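One chain of protein is taken out of this complex; the other chains stay put.
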Amino acid sequence: MTRRKAAFAITCLLLTAALCLLVARSVHLPGGLGEPQYIRELASRTGALNLVASIYLDGRLYDTIFELIVFSVAVLGVRFYLSERRPSHRPAPIPESHVVRASAEALFPFLLLLGIYLAAYGHLSPGGGFAGGTVAASGLMLCSIAIGADAVARRIHRPSLERLEWALPLTIISLAIVPVLLGRPPLAALFPPRGGGGIFSSGSILLYNLLIGIKVFIGSWVVVHGFIEHRGEI
Amino acid sequence: MSYSPSGIDAAIALLGIGILVLALRRDLILKLLGLGLINSSTILFLVSIRFTPDAAIPILPVRDAGIVADPLPQAVVLSAIVINFAILALALVFVMILVERYHTTDSERIESEVAAEQGGEG
Amino acid sequence: MILPLLPLSHAFLGFLSIAWGRSARATLICAFLFDAAAIGLYYAGSRWFGPVFVGGWKGPVGIALAFDPVSLAFLILGVLLELAVAVYVWREQRRPYFFMLLHALFAAAYALILAQDLFNIYVILELLTLTSFLLVAYDRRARQVWASLKYLLLASLGMSLFLLGAAIAYGYTGSFNLAEIRTGIAGSPDGPWIAACAALLVAGVAVKAGIFSFSLWLPAAHSTASTAISALLSGFVINMGVVVLIRLDSVFRLDLPLLVLGAVTGIAGAAYAIASLDVKRLLAFSTLSQIGYLLVGLSLSGGAALTGVLAYAIAHGSVKGLLFLAAGESSRAVGSTLIRDLIGGRRRIPTGVRFGLLVGILGIIGIPPLAVYVAKGAILASGKGGIDQAILIALGVGSAASFVKLIPLLRPWNRVRAPSRTGALWVLVLPVVLFAPLAVRLFPDIPSPTVWSGGFLWKGFATIGAGLLLGRFLLHRPLPLPQRIFRAEFGVLAILAGFLLIYLLLGGV
Partner (left out) sequence: MRTALFVLLPVIASIALVQRRRVAALIGMGLLSFTLSATYALQNAPDVAMTEAAIGAALVTTIYVLAIRRTGRLIVVADEAPNLLARKGERLVGLEYEILEGFARELGLDLSIRFLPREAVEASLLAGEADLAAGGIVRSDDPRFRATAGYLATSLVRIGGGSRGPEPPYTGYFSELLESIREGKEITATLDLARFIEAMRSGLTGFELERLPGEREYAFLVSRKREGLHAKLEGYLRELRVGGKLDEMIRRNLR
């Protein structure tokens, strides 16, 4: 039995090493390939300063929408697969601490604002809807640690939360389809870019960033709340 | 000439470690961590593959008309990170369901118990 | 122009079905009508089906979509199974989330048949993995959850390898677009990266495509899922891996790896199917062996063979969907999925279900007027003779031999009246029976005179006869096949070994 295990481990080791060496051996990219040609077009077409956001929410919006579907399906899935399992035991309560509570109260508005800023300025500086939504949700998580998840959950209107879970992806998909009705290619930008580097400079990227931010804020909170209710089950 | 590792080398090393952990550790949590490592390694690989040392970050305006780093791999990597998170959350929920049923996270023990159940049905 | 709407409308309906709650099942009918309308528009010669860059972006930034014969064939198969599944689950009390998953699955599948961009394919494959993973475990039974978690672990590893391959392709050609990668390769046809890139991409997809040694998770997942889901996964979703392989085959020269992988998959699948005691497991392994047939057909490339492959995918998909639905209904009537119990309790299997089983089994072993015979003939006709011809015939023998065990179930004459859901079976029986006349319209490339010539008919019957004899011979002689390889820990090992095999076959060393 142990010999079989050792043989198994050695085979794994050899095959993994072979894979890594083969990949490493065949990839020799010269550094300094220079600037890709599409960059000039990118900047002028979307009006966004952040080129990554231009690609993520305009050029490759189609990928992003599928990614958002993956995220939404997963969030709904976490709720669905946890919902019919009442916690099999009551986990020990998180110990109360005044320090944690005070710092959570101080940090929560700050994190929320930071999240909104990251989402709203995603086309001008690094950040974007996903990072912003997560940062804002982390403020909520901090509160659940400080004053208890149930207390936080009680203050959130559950039906409207559940409605938003499907309404936001529906809105985003509809926004992607709308250009067809206007006679343009699907998933084209909704508004023309204004340029100039202001907050409304980049057509629809701001809108998408905000919608994704809210979606991610809710989604990651739902996931984390589910895990808090079922904490310590593994 | 002295050798200095690039991001690609680091990514491939991480990939190897991740695969070994996925294959050899029996605990499901560690398997998932190994999978996370594999996913991270592909992300590092993508970010490194067109890396140019003296390029500027892909946010305009670019200082002194230098070249800009390729934003495309960076944009697609964002999708990959989110997808990996989504899948991990569901995998953890499934591990919870398995633990509730079999009281263990040892993959080989779960496998044996599942096989025994199937045998029992026949 | 409307290409992105095909998948996006499904995603839309998916979220809508959560909103509609109790009447969620109606969205399935909406989706079916929409897709059927799309096929109708295509045949009416609409110019909306031209290739398109989403959002009007060109170059590496934009995502290219195209609707070609491959897309059409798989769209038709998808619509067939969509209708069958919709009819099947109509009476079941399912939660809205179930319908949402179904829609997300179809959204991913229809996006995949249009995709021409490696990263787009990666994202879609992840969505496909996620939804099939959730659907397999939908009833939350521990066995299903474990099968589906194993699937997830291996599929995620596969997807990482795929993304690595895509990254290498991007690094060298500066684009994820398949056409631009093809141009890039044509520019420097013997770069050392090409073999590694192709091997990573193929290994990644092979995990999803049900190719042997990569897809060791498949039998457990396909056989433990609930009936409708098994039919959908085995009939349709598994083909999505084949779609990606067809796309990759147009960029890299994959003939040799596909031939070898196809032969191994076909033979191993048939061997394990012959040894199965459980009807759903038998069907799942038979899927493996049929995928092997598809890959061998694909390795023959060339126009006619590709048409044959597409015809085969539709034929096999509808037959396998039919078989899974009929087997599911039979085991519901008998109360067990073991073949022994099914044969013992066959008096309880309703007549309609038994008729479905009859058509399915005759169809899958390749009895002439039915679907699979035509498609097999089309693939055989394009073979150059020699080794691949021999492999194709051996696989045909194996697939006939796998079903010998089920022959005692085929007694349609004694009438059994019992409530059963035969509506969905009819949806699939019709295309299986009427495939031959339809194929003339669908696939004008199929050389009908050759397929229906005396020599081919003779060959077909001889293959089936040999298969039946082999199956009869092996009926009470259990094959000594290792069952340990289906355990979780072997999956990773098998993927690594498969990667090395492909790399060597591509001449990478």
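Letters A, B and C mark the chains as written, and numbering starts fresh at 1 in each.
The rule is simple: a residue touches a chain if its C-beta (ideal position, glycine included) is under 8 Å from a C-beta of that chain, and two chains touch if they have at least 3 such contacts.
In this text the structure is predicted, and so the values were computed from the model without any measurement.
Student: Indicate each shown chain that the hidden chain touches within the full complex.
Tutor: A, B
Student: In the whole complex, not just what's shown, which of A:G128, A:P179 or A:P193 touches the removed chain?
Tutor: Residue touching the absent chain, from the options given: A:G128.
Student: For subunit B, which residues reach the chain that was dropped from this view?
Tutor: Against the left-out chain, subunit B lists 4-7, 9-10, 13-14, 17-18, 21, 25, 27, 29-30, 33-34, 36-37, 40, 43-44, 47-48, 51-52, 55-59, 69, 74-75, 77-78, 81-82, 84-85, 88-89, 92, 95-96.
Student: For subunit A, which residues touch the unseen chain?
Tutor: Its contact residues with the unshown chain are 50, 52-53, 86, 88-92, 118, 126-128, 130-131, 134-135, 137-138, 141, 220, 223-224, 227-228, 230-234.
Simple rule for what comes next: only the chains that are shown with their structure count from here on.
Student: Are the chains arranged, by touching, as a line, ring, star, complete graph, or other?
Tutor: Drawn as a graph, the chains make a fully connected set, so complete.
Student: Please flag the chain sitting at the greatest distance from subunit C, going by CA centroids.
Tutor: Farthest from subunit C by mean C-alpha position: A.
Student: Between subunit B and subunit C, what is the gap in Å from one C-alpha centre to the other?
Tutor: The separation of the two C-alpha centroids amounts to 27 Å.
Student: Would you kindly tell me how far, in whole Å, the mean C-alpha position of subunit C lies from that of subunit A?
Tutor: That gives a centre separation of 32 Å.
Student: Counting in whole Å, what is the centre-to-centre distance of subunit A and subunit B, each centre being its mean C-alpha position?
Tutor: Each chain reduced to its C-alpha mean, subunit A and subunit B end up 16 Å apart.
Student: Which subunit C residues sit where two or more other chains touch them?
Tutor: In subunit C, residues 60-61, 119, 123, 126, 130, 134, 137, 140, 164, 168, 171, 174, 489, 492-493, 496 touch at least two other chains, as defined above.
Student: Check each residue of subunit B and list the ones that touch at least two other chains.
Tutor: Residues 15, 19, 23-24, 49-50, 72, 76, 79, 83, 86-87, 90, 94-95, 97 of subunit B touch two or more partner chains.
Student: State the interface residues of subunit C toward subunit B in the complex, per the touch definition above.
Tutor: Residues of subunit C touching subunit B: 60-61, 119, 122-123, 126, 129-130, 133-134, 137, 140, 142-143, 145-146, 148-149, 152-153, 156-157, 160, 163-164, 167-168, 170-171, 174, 176, 277-278, 338, 487-489, 492-493, 496.
Student: Which residues of subunit A touch subunit B in the complex?
Tutor: Against subunit B, the touching part of subunit A is residues 9, 12-13, 16-17, 19-20, 23-24, 27, 29, 31-36, 39, 42-43, 49-56, 59-60, 63-64, 66-67, 70-71, 73-75, 77-78, 81-82, 85, 88, 124-126, 128, 130, 223, 226-227, 230, 233-234.
Student: Contact residues on subunit B for subunit A in the complex?
Tutor: 8-9, 12-13, 15-16, 19-20, 23-24, 29, 49-55, 57-61, 67-68, 70-72, 74-76, 78-79, 81-83, 85-87, 89-90, 92-97, 99-100, 105
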